[in-house]
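Excluded from the complex is one protein chain; the other protein chains are retained at their positions.
And now, chain A:
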Amino acid sequence: MAARPDSEDIAMDDAPTSHQPEVKDDTMVDDAGEDVEEEEDYEEEEEEEEEVQRVKLLPGSTETAASFEFSNEGHTLGNALRYVIMRNPEVEFCAYAIPHPSEAKMNVRIQTFEGTTAIEALEKGLRDIQELCDVVTDKFVAAADDFEKKKAATA
């Protein structure tokens, strides 16, 4: 990686996450030699088995205050998640953003009070929406059946 001569003005950690270099898993990219190729082959195989990571904890996160990056998600999940997490009384703050419209990424910031962690709050939020979905499905199916019955009765 090329060194940046102008890195004096701010510490890298203080820069917004979008300006920080991406942390790469494979550090041997710049190396050369046969070992590397073997290593890469091995990694490729591993990648096939592993799923693509969809949630990422962004740097600078602590237990109770964390930012998550969701890939391939947008307002559909973001807004509902933000709302439902914010309803959790143990959560102090929650917001979501889509940093750039042409990148399929969605960031969620969660800050909780002591006693719970941001990851727990996130998981709880996801489960709460699931529960809501279940209820809405049941209600919708019941309403549809009801409607059919009424229609059959009047016809």
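Operating definition for what follows: contacts are C-beta pairs under 8 Å (C-beta built on N, C-alpha and C of every residue); 3 or more make two chains touch, one makes a residue touch a chain; residues count from 1.
Note that in this section contacts and distances are computed from a predicted model.
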Chain not displayed: protein name in its UniProt record ("Trafficking protein particle complex subunit BET3", "RING-box protein 2", "DNA-directed RNA polymerase II subunit RPB3" or "Acetolactate synthase"): "DNA-directed RNA polymerase II subunit RPB3"
Where the missing chain touches chain A, by residue: 49, 51-55, 70-73, 75-77, 79-80, 82-84, 87-90, 119, 122-123, 126-144, 146-148, 151
